[in-house]
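All protein chains of the complex are present and in place, except for one that has been dropped.
Going in written order, the chains are labelled A, B and C, and every chain counts its residues from 1.
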Amino acid sequence: MNPNKRLGFNQHVILRLPSNNFKIVELKPDGSISLGKFGAFYTNDIVGYPLGTTFEIYYDGSYEPDEKNKNRTPIGKVRVMNTGIDQSDLESTPTPLPMELTNKMSSATNKELINIGNEIQGMTMEEIESLKKQSATHAEIISKMIESHGSFHKKTVYSQEKYLNRKKQKFSKFFTAEYLSSSAMLQFLLEKGDVQRVMDLSQESIGMLLNLGNIRSNGQYLCVDETGGLLVYAMLERMFGGQTSSALEDVGSIVVIHENEHPNLDLLKFSNYSDQFIKNHVKAISLLDFFEPPIMEEVKQAFKPLSKEEISSLKSGKKNAYYRRLKWYNTQLQTIELSKHVEYDGLIIASTLHLPTLVRKLGRKVHGSRPIVCYSQFKETLLELTHVLYKDLNYLAPSIYETRCRPFQSIRGKLHPLMTMRGGGGYLMWCHRVIPAPDPPTNLETT
Amino acid sequence: MNPNKRLGFNQHVILRLPSNNFKIVELKPDGSISLGKFGAFYTNDIVGYPLGTTFEIYYDGSYEPDEKNKNRTPIGKVRVMNTGIDQSDLESTPTPLPMELTNKMSSATNKELINIGNEIQGMTMEEIESLKKQSATHAEIISKMIESHGSFHKKTVYSQEKYLNRKKQKFSKFFTAEYLSSSAMLQFLLEKGDVQRVMDLSQESIGMLLNLGNIRSNGQYLCVDETGGLLVYAMLERMFGGQTSSALEDVGSIVVIHENEHPNLDLLKFSNYSDQFIKNHVKAISLLDFFEPPIMEEVKQAFKPLSKEEISSLKSGKKNAYYRRLKWYNTQLQTIELSKHVEYDGLIIASTLHLPTLVRKLGRKVHGSRPIVCYSQFKETLLELTHVLYKDLNYLAPSIYETRCRPFQSIRGKLHPLMTMRGGGGYLMWCHRVIPAPDPPTNLETT
Amino acid sequence: MSYFSEYKDLIEEGDLALVWISRDNIKPITIDAKETFNTRYGSFPHTQMIGKPYGSQIAIRTKGSNKFAFIHVLQPTPELWTTSLPHRTQIVYTPDSSYIMQRMNCGPTTRVIEAGTGSGSFSHAFARSVSHLFSYEFHEVRYQQALKEFEHHGLINRDKTVTLTQRDVCANGFAIRPDDITSHKFGEIEEQLSINANAIFLDLPAPWDAIPHLEGVISKDEKVSLCCFSPCIEQVDKTIEAMEKEGWTEIQMVGIQGKQYESRRQMIRTLDDAIERLRDVKKRKSDGMERRKRLCDSVLNDDETKATDEKRPQTEKTRFNPFGKGSRVKEGDINYKWKEVTKVESEVKSHTSYLTFASKIINKDRNERTVKTLLEELEKK
Partner (left out) sequence: MSYFSEYKDLIEEGDLALVWISRDNIKPITIDAKETFNTRYGSFPHTQMIGKPYGSQIAIRTKGSNKFAFIHVLQPTPELWTTSLPHRTQIVYTPDSSYIMQRMNCGPTTRVIEAGTGSGSFSHAFARSVSHLFSYEFHEVRYQQALKEFEHHGLINRDKTVTLTQRDVCANGFAIRPDDITSHKFGEIEEQLSINANAIFLDLPAPWDAIPHLEGVISKDEKVSLCCFSPCIEQVDKTIEAMEKEGWTEIQMVGIQGKQYESRRQMIRTLDDAIERLRDVKKRKSDGMERRKRLCDSVLNDDETKATDEKRPQTEKTRFNPFGKGSRVKEGDINYKWKEVTKVESEVKSHTSYLTFASKIINKDRNERTVKTLLEELEKK
């Protein structure tokens, strides 16, 4: 079963809820996942379906309430929901809505609209609860409520939509289990309010960064990532696709330069890549080690690898100590290699460090003709950077780019850009590393 | 005849040409105006029609070619053109187009389109010239050309539009005589390429500046205008309307602070306001005079006004000298008054001077609760300004605003934003002048 | 003169004033010496405001502490009013309203039709600048609220700039007669109000139903401007259709995008400092490292007794902390270097409505008699 296509065990996926919130979950075998007011389900029940499937949680009355913990969400059954036109864009992000709810009536005027907060609701809570107990789907409940809602037809299209949306969020129990792409991860973080954590990145800025950076599966890229690993994840996806077997030939890699003792790539833990795969393709070096790498002589003096025979003759305690030292030794050698002998195929930066010095010092390690792309939340920091790079003959035509996606309410007959959207999204600096020519000799006049 | 409604003699109006270029002209009695390849007409022929009327220039063969100057555009007759749907938005600014040209055929595919530059034109130049001599209107010529253009129906909608537009510009002889508003003047300057002269201003930024500045007919405004008078003109229009008789009561006025010896308000000469009117409502003071005004004692010492009897007893030569000195004396008094004793109703700035000092020094002269609006081509200069103002308790909540107008191709069935538009348009800083409180006494505890 | 049309110097009893608490919190009050303005930080008696110039900051010591609380008392303007407004409907914000006014060239000779009145935000901006505003609202409650508000603000009685009428203009057009529900006070022999508008703003769900009614109430001998304000693109399409049918020309639709930026500071964190910090961390660990290495070596060299004897050294805390990591650094703290940056609002108004403009000249005839007179005068000279 292809884990990029179908829901599998021990996979991280992202669930879209009726509230348009997101939840990242791991599909542990025999486990259950609670979505709070939207219900709960068994992992085993959704495994094997295609990624992107929308499930409805329903209760047929056969479940036993948990006597020990009455607040625990009861676990229901799931069935695949056939989604129709979606309401995605009701001032929010996509969620499929069942076909029954999409035939909205329109009213030409808003005469009846004065305070949509207090509309009379035709059904009592008792009636609704009774309907629920009859195992009606949320769609049925809402349809009933619309029928009994006296002034529904007199509402404006807008307030009808708002009303439906509110009701939908209140009574629906469904979710969509999606592939956890870097874009989905970003959206999850933004919805959570972690805007600063991801440096105010947007999907469109990530996309443009990857394209301008010419990211391919066979490149060796130098990267500074202060987005907790989101940027590295987006690069890995572009280079290798989703959840990939670690058997892949040892081609492209990302060298992550970090300013603390250890890199912060926490978000990679949700990525479905194996530890081995990440180890093979992501190497981390601190700024200090990169700019002041260990000295080969000292490293070789400090440790000498033993031959196989010598190792096998070591006692068990000694052997462990030897391997620890060997690991250190190899890391030192790798650090020397990556900091000294590599000409990188691109420099990709999302950092709050002072960019003019950072970019120029790292830029020296980039091969000629390869792109340098630098993301920043603020245009002003890139402005300073471009002025510095412009004077440096090692960089060709630094420019600042901005890209913004404007989502529309995409309902036929009611097309318009969403009334509000997220500001921000950051800016990109793009240039190419070049190699200045020495002054040509005067006598080399060409004809 | 109301000069704000109808074309009158000695009025400046702006002519929109088929090429979507503009021309500012003065309607001199008995004069003629040449529009180059779009023909020429007599001023007297258009006076009396409403402003905004579109005229077609036609030649009925009765005119005598100018033997002395064969390059001179022959002067034709004019007739009012009935404009239909307009093509305004074909990647450009509004121009009316006759109804006959607006029924475009659409073709579903662009199979036939490969190089729209080389399309075969079914008519020979001789045929076109012959048609012209038969006094056909340009619309007729173009219709004929479309009929004879073999692949017209196979073109994409886009290329059809481009084609029509090109042909329209080549053969049409019409123009629209519009009221010369500040917006039209701006558009004229932008079309001419004078972007820097007007500090990259846009119509939407002017509009927002006037509203945020709370510009009314009864205010006394302090203004720095480096747009050659365009800003002052926009303020005058908002305060007093168009061409106004100077009989208006002496209410609102604009005090223009300038950094050269004389203010540059050149564009006001196109404004149709009388010199007297401008003199009454626009007063100019140099930065030096404003911040270091003449000393009253010195002025009074240098000149003493004479009584009516004394003046009438002066000889003619002396009388002139006296009046020159009197004028100087009055200017000095006015300068003292305006720089010392007035609390202004608003501060409106469009200047390239260093804003933090300029705004704070001029801001002292602004009455509490009155707005300060500062336009700049660059957001960065306003950023510096807001940081400085933010720390100063005399200014409330300085913020930076941007407004952009996105014009659409407004043809039914082919609606979309124009493919390209002008960048720029500048930014506004808006805040209010306030009066900081002294620290309240400790015992004034309110309950 | 109204509170909106007069430039006042001092705060006086009975004035309508706006109290600025914060950027998002502006409250209208009527100055009354017996009243107190309460905020969560403390109470501000109006007596503290009266007699002070507009724009004055009013300071009090906060309840139970020795800190200060401040408000500013401002004179209302249409723009400030817009931000303090009780929303009865979606409102027209300043980027849109200011563009519309500039494009329709609003000034003291403009006579405006506005339908509907809505929350009255745009009405205030129009009223500031134009000769007369005819505003129509079809919803009874909203009409009553607006009438009360406009009267209170002096737009109707004192400035006499606004005529407010309750009317479904789509069904019944714009003409105002004595038996209509309107703020206009009809004279004895006045049969119909003369409107003669030269600028029209339609903020209606179906402007195409209202457009055919305009013919009778717009100025006949000059160019008249029309602007329709519609959120959906399909409304624009139907609007253009109606405009074309009714002989409106120069049709153009635009969208306005307004943005507001905060001025912020970002810490300047140099590469040298970051490296120095790592060096510091490394140094701090080097004792431990040395120890582990010796331990390792001694294990390899069978020298186990010596290794275990060594004491674990004290780990020093990081000494070099140039960016204040781990502590709460306030933006702009003078112990650090900062770069000034702009930040757009976290949520922008990405769309309000499409604006569809058009113009019309009903009577394109020449004013022959006047022209003849003018030409004759020229002859004489």
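The definition used in the following text is that a contact is a pair of C-beta atoms (placed from the backbone, for glycine too) under 8 Å apart; a residue touches a chain by one contact, two chains touch by 3 or more.
As the structure is a prediction and not an experimental result, all values here were calculated from the model.
Novice: Which is it among A:Gly76, A:Gly219, A:Pro263 or A:Gly424 that touches the chain not included here?
Specialist: Per the contact definition at the top, the residue touching the missing chain is A:Gly219.
Novice: Looking at A:Val195, A:Leu333 or A:Val434, which residue reaches the missing chain?
Specialist: The single option touching the absent chain is A:Val434.
Novice: Who touches the missing chain here, C:Ile100, C:Ile113 or C:Ile233?
Specialist: In the complete complex, the chain left out is touched by residue C:Ile233.
Novice: Taking the full complex into account, what residues of chain B touch the chain not shown?
Specialist: So the residues of chain B touching the missing chain come out as 108-111, 113-114, 156, 158, 195, 259-261, 286-288, 291-292, 302, 314, 317-318, 321-322, 324-325, 352-354, 357-358, 361, 377-381, 384, 406, 413-424.
Novice: Footprint of the hidden chain on chain A, which residues?
Specialist: These residues of chain A touch the chain that is not shown: 1-2, 4-6, 8-9, 29-30, 44, 47-53, 80, 83-86, 88-89, 94, 96, 179, 181, 183, 203-204, 206-208, 210-212, 214-219, 234, 237-242, 343, 345, 367-371, 379, 383-384, 386-387, 390, 393, 396-408, 410, 412, 415, 417, 427, 432-440, 442, 444-447.
In this text, only the chains that are shown with their structure count from here on.
Novice: Take the average of all CA coordinates in chain A, do the same for chain B, and state the distance between these two points in whole angstrom.
Specialist: Once rounded, the distance between the two centres reads 49 Å.
Novice: Give, as an integer number of Å, the spacing between the C-alpha centres of chain C and chain B.
Specialist: 25
Novice: Enumerate the residues of chain A that touch no fewer than two other chains.
Specialist: Chain A, residues with two or more chain partners: 380.
Novice: Could you say which residues in chain C touch two or more other chains, in rising order?
Specialist: 233, 255, 259, 340-342, 354
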